[in-house]
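Below you will find the structure I want to go over with you.
Here the complex is missing a single protein chain, while all its other protein chains stay put.
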Amino acid sequence: MQEQPENWEPRIIAFLCSWCSYAGADLAGVSRRRYSPNVRIVKVPCSGRVNPFYIVKSLQQGCDGVLVSGCHPGECHYSNGNYYARRRFAILKRLLEYIGLEEGRVHFSWVSASEGDKFAKVVNEVTETVRKLGPATRLVKHSPVDGVVN
Amino acid sequence: MDLQTKLRQEARKLLEEKLVDVVIGYEDEGAPLRTTPCFITDPQDVDRLVWNPFCDHNLARYLTARKDKAAVVAKGCDTRAIVVLINENQIERKNVNILGMPCGGIVDRKKIYNHLKNGDVREAVLKDKVITVKGLEFTADLMVDDFLADCCLSCRHRNPVLCDVQIGENLPPLDVKDEYKKIKQLEESTSEERWEYFRKTLSKCIRCYACREACPLCYCQQCFTDQNFPAWVGKTTDISDTIVFHIMRAFHTTGRCVDCGACERSCPNNVDIRMLTKKIAKDVKELFGDEAGLQLEEKAPLSFYNEDDPQDFIK
Amino acid sequence: MAPRIGVYVCHCGGNISEVVDIQKVMESLEGPVDVVQIKDHEHICSEVGQKLILNDIKENKLDRVVIAACSPQFQGITFMKTMEHAGLSPYVLEMANIREQCSWPHYDYPQEATKKAIDLTKMSLAKARLDIPLEKKVIPIGKRVLIIGGGIAGIQAALDLGDAGFQVYLVEKDPSIGGKMAQLSKTFPTEDCAACILSPKMADVPNNPNIKLMTSTEVKDISGYIGNYQVTVTRKALYVDPDKCTCCDKCVEACPVTVPNEYDEGLTTRKAIYLPSPIAVPHSYILDDKTCLGLFPLACSKCKEVCEPNAIDYDVYPTEEKFTVDTIIVATGFDIYDARQKRVYGLGKYENVFNALEMERMLAYAGEGKPLKDIGNRIAFIQCVGSRDEQVEHEYCSRVCCMYATKLACLLNRERPGKEIYIFYTDLRAYGKGFEEYYKRAQSEGIKYIRGRVAEILEDPKTKKLTLRAEDTLSRKIIESEFNTVVLSVGLIPNEGTRHVAGLLGLSRSQDGFLKEAHLKFRPVDTLIEGVFLAGTVQGPKDIPDSVAQAGAASSRAISLMNKGVYEAEPITAQIDESICIGCGMCADVCAYKAIEITVVDAHTGKKTAVVNEFLCKGCGTCAATCRSGAADVIGVSDHQISKMIEVM
Amino acid sequence: MRTTPRILSSEKIMKTIKKDKINTVLDFLIKKYQVFGPVQKDDLVVDFGRIQNGAQACLEFSNTNEPAKKLFFPQAETLFSYTGSDAAQVSELKPEKPRIIFGMRPCDAKSLSLLDAVFDGPDYKDPYYIVKRKNTTIFTLACRRPRSNCFCDSLGIGPFSKKDTDVFMADLGDRYVFEPITPGGADILNKIPGLENARPTDAERLKNLRSEAESKVARKVDLDNLPEKLARIFDHPFWDGIHQKCLGCGICTYLCPTCHCFDIVDEQKDDKGRRIRIWDSCSYPTFTLEASGHNPRATGKERMRQRLMHKFRYFVENYGEIACVGCGRCINHCPVGSDLIREIENINNLK
Partner (left out) sequence: MKNPYVPMPVKLKAVRLENETGDLKTFDLVFVNSGDAENFKFVCGQFAMLSINGVGEAPFGIASSPLTKEVLRFTVKKYPKGVLTTALHNLSEGSTLGLRGPLGNGFPLEKMTSKNLLVVGGGFALTTLRALTKYVLHEKNRPHYGDITLFVAARDPGEMLYKDDLAEWSKRNDIEIVQTIDKPVEDWPHKVGFAAPVLKDLAPSAQNTTAVVCGPPIMIETCIKVLAGLHFPDEEIITSLEMKMKCGIGKCGRCNIGSKYICKDGPVFTYKQLKELNSVTV
């Protein structure tokens, strides 16, 4: 655990499929289920839509955490997009952690439209994990490389 | 008859009978410890073809741009790359004539230079698995097998997986003890250590894209690095940009990389590129049981799924 | 020109404004020249609010609208309509969800909620800048339906649609419609005679002017999309002109070739020229060109010689026919599990082991007083043969076996009393209407149900009697007992025709191999391919009433689509940049809708690229995320847009 | 173009120091200057890096993997930054301390005079380059270990060339000798404590070492009529075959001390952005690809031709010299074994 700057709050981006997880997030809100406000949501049609670049770019931009959430297996509105996503992210997550991204920056979940509670729980978990890790540094692109040699 | 002679015979036959327009193989232009790709169209030139442990290029790289019918000299890994290229519609099976070479491994020049403390090799003669290297201040006899490329040491497909003519008998399978030893070692280290390792090796990258260009499977008309809408990766040598480039290039080889080692060999700054691609190959095998380029009409692991694929990483 | 964006921040009558500092949100959006106006409103979804938007669009020439309010899932449609009223594309509207995903869950963190609301609105703004004014794609849709499969489900759907005035092409690969039901003796639980209830329906088919019946016909190819499916069928050579044939039977007498009769599961024989079944529709003799001697070369022409109406012509060939339909109902049915694969039960090896369909046929004959065979007094049924069996990779329950075994047992019992009938079952499933009562009645009639799996059957080589060994799992006793006849209650499996049609249409199959519905609960007869529906056992094992009900459902789904006259396709679809695409085909591999094809676009260079059929595409974007080169993207949720949204972070 | 001021030969007093004391020289310089020198990056790679103490320098090397150009023309460099659509803000170009490049080979030193022609030429001046150049003093280290693909001789440079440097250094085995070439070089040299005057025999010693080193430059290439020859063969079928094996990677250009093509791109996050220039390569298809989709150098043939023409003909026409210093890096590192010398010989042999 590293030392955290004062008032630092994790900034987390979430890519939610519009049919299950986004609706699950809505349900959490409708049921006034409290959860941590650190997540910014991008609605995508399907977890299968989530290009690995979305995750990598988010990390490069300085997001402290990334969450991708879709329909449970077998429940994909588009039949099987989440199955492809699952394979893609199994590889990507392992790769990112292998190159040294801290375990706990990138998360995946299945949240259905009826799982408002689960959504809240996932967000809280993700936020807490990221909070423990502290601000992202490793993949973040800071500023110009000027000057001369490394 | 040695394999080189056989190879030349076969190439001559193919050209004379006009079965192919060109034979893509290796020739020796005199540079010690290396060969260079050659494109032979005249049967009279087939004696330029050589076959030795310095034939390290993956010539499948040259097939994608061709419209004519080409014969290509291909080692086990090269034939696997060809299989992937056929599966991905990049070449037509009928347009390529594969001269399959059972391969005992190729020499990693950098290992020799290293052994010689970066000595400047001015002459090298290969005879029966012994390379006699000469520099201005030294002469040394080196065993080929002591200087094989890393990818060859863990090679489990030394024989062509697909070919029209196989030159020579199949080699027995190599006794690969721990294919992923280096990867596992790294996996077992801490996150900080891994980050430090990759930061260090990737900071040597000068974004010359030789790894991409040498890779037979990096055939995209437009690489993601050149994409504008949106521009995913910065073009600088900022460590973040460099790492993202390598993460995504490696990711794009998922289930496709045949571990021919072309990327790493081509790197002018000795970046450990295979530590990324091999890791993915390992994961693909562990998670999905797939290995690239072994079968025609096989779908790449990312364009396929099983309902019971592992998902323990998903909340 | 730069977009002109109008932003509306909704108070939602306090639902939002009591938590989120609306003023701050609005201030944070000021600055960019393309944000023409920022307004707040108490209830932007109200009529007044919508009028405000309408007015602003006109007055301020807005061409993008960002609404920070409730969830787009909640009021999205309302605002999309507002956009349409204002003459704008509904796809240049973006909503920032600052209620469900902001003020409501974060009511106790007003500051954080405000920050989040600002970010979400800015993200919507970033996306709106790159929105394209898409329009729904309208496809005209006619009233033509292709029904593949002429079993009870196909027949029911054809009649429903034909009666409703739709033009039906009913394609059946066999010479007669009727399917498996036509082979049954009686039906459970009412014990109606199957032929008696089915044959009137079968007869209605050719009599319906709206149904074009095509028997002995197979679907060769289907291309296109809803409203425009191009169908190619192959019609087998018939040799016997059904219009001329009088079914006088003289040809049959003359025919020298005798082969097993499929209708009776091979228990009886037929000639090379024959009537497919007594209730066949069309009711005409047919000639089996695989066994007929008269065709190649002409060695025999006995049937032709005796045919008085001159209905026989050897010199005919298969023909291809093409037609266009608007929707398709797939009703290709099932096959029974080939129990010969369960070697321990000895089907095909032991004389007195039969599968249930064979027993159906035997009973049908017995019922007519023409028993095919003496089946003895001790009869055992073995349940779940090829169902609920991981060994043969059929984990599913076939749903009908418990009841048809009960039915067959009752019929056998009554046919000649004094029998001892045992049913060895795994679990007894009598869930349907009248099933439990039927089961009780069978028990009361003396049918013995034993919970236990039969481990093996041994045949006495001399007497041909069968010794069953099983464990009674209730009493925990090993049973070893001798029977005259064993009936295997075989399960239902997907058939070859289903696989073929699934391939043509790109329909996905469930793990069990049956075709997959769009949603198990809410769209049980729809498929993911727009305009293609499922009826009957093609979707999974079911009994006759369920098949008929589903056929009705499928036809009514088709009717509701076609009655509109037009089909509106979502404009959010995948898009391929041909100048970048290298035709590797990964996108096509992952497309659940078969909407992408790899096509040679430049014959000269042989350049291949992916081409999206925008009517088939549903815009899920899996292709775009799979594409390595960035050639595939989704209009309306483009990589560029999402990248800009990420940049807001 | 820069003209190098010369010092009078009477002031050319050679200095010397024992090898084991060389770190003291570096440590002294580090106090006043930003010192860059060859640093061991891994087992095989020696490259220029900032030296924080003398021990970091690796003076026993054949040549650096990458040329010295990046010290003056970095691979990525900010031209200016901005906020929103506001006007450009150019940050102070002048570095805080003067720089010394210690241990550059004569071939690389020569390359700087070629880059001067481009960036400090008669028309447009490149301030970013010029500032770094003017702020830098160069200590050339004579090359006693030419490699098998070195051909600097053929370009009139030679492993002991004293041109285009401020201080010339040579390794005498147990000692280094220093010879001031420019007044600036002499000035610095005079301030370094611990240097002794060279021995009377050292000049002779240098001469011998020089011919020894020169004899190790095994490869030669005839460049005499090359520019004229190239002018005649623009449309020769020769170009159809030569590029076949080229992968189109940027190694030969990135590692070339004289190649200087670049791209200019914008990078932005939120409303803070900057315009940067980054190395680019004429080997890349995207180099000349226009927004319309048109590409004047559409295939490897045109790109390979451009590279050779530029080095051996266009540069000569524009600046009077060949844009090559014979360092051999492009040959050593070409992944497919393309050999520049052989290509030139092939051109020379063309009818």
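Should a chain be cited, it is by its letter among A, B, C and D, assigned in written order, with residues numbered from 1 in that chain.
The rule is short, and it goes like this: a residue touches a chain if its C-beta (ideal position, glycine included) is under 8 Å from a C-beta of that chain, and two chains touch if they have at least 3 such contacts.
Keep in mind it's a predicted model, so treat the numbers as computed, not measured.
Taking every chain of the complex into account, the absent chain touches B, C, D. Set against the missing chain, the residues D:57, D:71, D:104 or D:118 yield one that touches it, D:118.
Within the complete assembly, D:127 is the residue of D:127, D:183 or D:248 that touches the hidden chain. Mapped onto chain C, contacts with the missing chain fall at residues 1-3, 33-34, 579. If you put the missing chain back, the residues of chain D touching it would be 79-80, 82, 84-88, 90, 118-119, 123-128, 130, 234-235, 260-266, 268, 271, 273, 275, 277, 280, 282, 287-294, 296, 306, 309-310, 313-315, 317-318.
Touching the omitted chain from chain B are residues 228-229.
What we mean here is this: only the chains that are shown with their structure count from here on.
Between the Cα centres of chain B and chain D there is a gap of 32 Å.
Counting only residues that touch two or more partner chains, chain B has 224, 232, 234, 236-238, 302-304, 307.
The set of chain D residues touching two or more other chains comprises 76, 267, 269, 276.
Those residues of chain D lying in contact with chain B across their complex are 41-45, 61-62, 65-66, 75-76, 145, 147-148, 216, 218, 241, 244-245, 247-251, 254-255, 263, 265, 267, 276, 278-279, 281, 284, 286, 331, 333, 335-339, 342. Taken together, the chain A residues at the contact with chain C in this complex read 9, 11, 13, 18, 22-23, 25-26, 28-30, 32-35, 37-46, 48-54, 57-58, 61-63, 77-81, 84-85, 88, 120.
The touching residues of chain D, when paired with chain C in their complex, are 269-270, 293.
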